[in-house]
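Of the protein chains in this complex, one is absent; all others appear in place.
And now, chain A:
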Amino acid sequence: MATELDELIGFLSSPSPQEARKSIIEALVNLSQVPKLGEFIIQKGGIEKSMELIGGQVQILNQLLTLLIVNLTQSDLGVKRLLQEADKLEGLYVRKLVRLFSKASEGVEDYYEHVASILVNVTQRESGRRLILDPKKGLLKQILPHSDSTSLVRRKGVISTVRNCCFEAENELASILSVSQYLWPALLLPLAGKQIFRKEDTSKMPLELANPLSHERESEGESCIRIEAAEALYLIARHEGGRKALWSVNGPRILQIGYEDEEDHEVMEAYERLGSLLVNEGIVHES
């Protein structure tokens, strides 16, 4: 088996007709679902080869390659290789993926949507979280706007990635809050329910929240997304600076209204945990 896999990976680098390449990558995607085989592929340079090929002209290959990398980054070893830790070029692969993810246009087939899932895997590691949060690299700013994509894969991936990053809130609160303009819409809109907010509430919000909340909209249907958004907010609200920032955009009012319409028990629990944190910790606040 080993030698066949070797050959397969070898074929990736050598020039082959597109159909052959497609079949090879498909095979690797399937095989990589088995952890032991995934590790083997990583050790034979699967991540590096994929990153070499990705971004090419043939879009279907790009899609398959993202799927392959998703599988390979299920393991810590895969994430380490993708992050290029201790390499002079540390972070370059991830930045390339985020760039491809952001550029993809709506309406056309979404070949890079699974990058969102790759980012979820990457942020399982602290170094991955720090890379995404680094204000100088601006990755979080590029990722967050996709939280309201029509693609479920994108939406889920973005929220999970942000939630993972919020585990660094203790040391990286400033990095998280520095993207407030995109952060609050991403985390609060899924929890805002369907109701149209009144002027007395939206007047206390920045435009990026006030606008959508003043109009009719689709609420977030996936309960897991709503739960993860609440969890991310919880991690931020554990710190006084985070709570203050949340209050300054009238966040608790949004949660209050959104909670009224919530019917899923698990999600309600998430609202309640967040709510009691905000009430108990409290800050000097003008209501």
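Note that in this section contacts are C-beta pairs under 8 Å (C-beta built on N, C-alpha and C of every residue); 3 or more make two chains touch, one makes a residue touch a chain; residues count from 1.
Going forward, contacts and distances are computed from a predicted model.
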Protein that the absent chain corresponds to, by UniProt name, given "Cns1/TTC4 wheel domain-containing protein", "ATP synthase subunit delta, mitochondrial", "G-patch domain-containing protein" or "Cysteine dioxygenase": "Cns1/TTC4 wheel domain-containing protein"
Sole residue of A:76, A:109 or A:170 that reaches the chain not shown, by the stated touch rule: A:170
Residue among A:65, A:143 or A:245 that touches the chain left out of view: A:245
Chain A residues that touch the omitted chain in the full complex: 135-136, 170-171, 173-174, 177-178, 180-181, 204-207, 239-242, 244-245, 248-249, 286
